[in-house]
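Dumping the structure here so I can ask a few things about it.
Only a part of the assembly is drawn; its chains keep their places, and the rest are absent.
The first chain written gets the first letter, and so on, giving A and B; residue counts start at 1 in each chain.
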Amino acid sequence: MEPVQLLSPDGTFTPDPAWPLEVTPQLCRDFYRRMVLARRFDDEALALQRQGELGLWLQSRGQEAAQVGSILALRDTDYVFPSYREQAAALCRGLTPAELLVQWRGNALSGWDPARYRFHIYTLVLAAQLPHATGYAMGVQRDGTDEIVAVYFGDGASSEGEANEAFNWAAAAGVPLLFFCQNNHWAISTPTHIQMRAPLHQRARGFGLDAHVVDGNDVLAVHAVTRAVAEQIRAGGGPALIEAVTYRMAGHSTSDDPTRYRTASELDSWQARDPIARLESLMVAQGWIDEELRAQIARESDALAEETRRVCREFGPVDMTGMFSAVLAQQSPLLAEERRRHEALVVSYAD
Amino acid sequence: MPELTLSKAINTGLRRALEDDPKVIVMGQDVGGLGGVFRVTDGLQKDFGSDRVIDTPLAEASIVGTAIGLALRGYRPICEIQFDGFVYPAFSQIVSQLAKLRARTNGLLSVPVVIRIPVGGGIGAVEHHSESNEAYFAHTAGLRVVCCSDPHDAHWMLRMAARGADPVIFYEPKRRYWSKADVAESADDARVLPLDRARVVRPGRDLTLLTYGGMVATCLEAAEIAAEEGRDLEVVDLRSLSPLDLDTITASVDRTGRCVVVHEAPTFAGLGAEVGSAVTERCFYRLEAPVLRVGGYNTPYPPAKVEDQYLPDADRVLDAVDRAFAW
């Protein structure tokens, strides 16, 4: 099965009657702007990590189309479980740079109030969020609303038992859940052929999920497919999986050295399929982008970059105190005692 | 309430929880039509429907994982793990997700999931069906770990667990499922204690037996025998294994000066080790002998025909009591 593609790497648009999409200048501008902003944010965060301001950063470079195209196909009220690399999606939901950085700064274990954005905190234990999403969708099912739930994960995570339990459970229970896999070809240094023999969308169909594969660097295709699949789930069609074939253009994280395991030519070939450049080609060809738009997006990017640097510098000091009272709803005597002792120690150091 | 078996007392507790709060969900393997392998959920699916009493696929990680998701959606799942030895596939969900979500979000999220686990041996079962694994969860910050020992407590502890804001590992000593006792009618009854409180089940002056679950009856039996020999043993049912109610515990040991901890689990790095260390820290000058531990031997749980030798019985408890007095 070939990935659904509406926009070729050189920017030619070919409609597909199976996946209708009204491609307006406005739609493209919106996607373009969001992808450019996401990349700028990503670059800025990378720079901050290199300057020692963040402990770690996991880039989404290359995966902007997969994230932006998919999350904009959901309603704002649809609850989303991200993995840990979904900055581009998160920005679309309105999360702030501060919220996205604080965890990687090392100041907190998570960054935002999920209820506010209907965007769950990041889950770093691979695949653990898939059963959560399944359970959440069981709740939606019981509530009888027309919300759906979406969960993001990677090709590597799909090898975990919990991922496959979730595929199976969601299918058996018929919950309104969209599994969205960004197959970026790598799990740290491990290529997908070590993870699996058959492609994930094939496996998903085996579980009885409706499954599709899409060119993950083609924001129009991602959007068209996700929109159609999401509406089908919303209409009671049962859970589905979308595999977006994309590429992690950066290292796994700022601790990684991808030159140890992948070739420059592989990276080059994917640079040529850059999701942002591809959409831009279409927009240029169609005359949907001009200097004014570019300048406006550049200004927005600069502002976002500046905000990102500023909030990062402004993070205050943190201490243990909050932890003691966040373990249980009611602090235990042991924790109260530890807290007292901790505070006494802090005071004694100050002396 | 009339006399109920432990199993029925929990069943009734679940029924009340389902009635009291439409968000309560009971879920697990075979909890529906069958009513669970110990019949603890008997009749619930018939009365509350299969949306609220859910027969799940055979996947423990996802039983806990989907329960977390349901809790995030505002539900209050009470999961059953069929036997103690089958909770391990869910270990990652329990210790990395369930236990931590509150702390990870600085208190923003609560995931009030109750995990019921029939625990321990003494029923002649095959391997993996008689494990006592409370130490793993007690060592995990962010969980409440409780263990009931009689029908009354089982009923009320369950109802409290089902209303609290924290995740609870709720142990049910399976060898006591069929023992009967009176269950208080109302939450106002003086016998209804908070979930995190230990309870002196037999007052005594000479030595404190600290225990829980299936071993409470064993310790009471030992205390009866000791009484005949003129030794007055106090028996404390810990009830809450994490957090521990050290006020009640140390009050007892400060009075008696001697202490033996009894549980079914292997002693090495077991809960008794914590109790021993904590009691020693707090009652150092009062102790006439070290806190001694009686537990399952430090082997895997043995075959059924051997479990009577493996599990602590009144004799093994009294042997430790003798040693404590002889110190």
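In this text, a residue touches a chain if its C-beta (ideal position, glycine included) is under 8 Å from a C-beta of that chain, and two chains touch if they have at least 3 such contacts.
Fair warning: this is a prediction, and the values are worked out from it, not measured in the lab.
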| item | value |
| --- | --- |
| Copies per chain type across the entire complex | A x2, B x2 |
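In the analysis below, only the chains that are shown with their structure count from here on.
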| item | value |
| --- | --- |
| Chain centre separation (subunit A, subunit B; CA means) in Å | 41 |
| Subunit A-touching residues of subunit B, taken from the complex the two chains share | 51, 56-57, 59, 61-62, 64-75, 77, 89, 92-93, 96-97, 100, 102-110, 141-142, 144, 164-166, 196, 243-244, 246-247 |
| Contacting residues of subunit A [partner subunit B, same complex] | 108-110, 113-115, 120-121, 123, 125, 128, 130-140, 142-143, 161-162, 165-166, 168-169, 172, 322-323, 325-330, 332-334 |
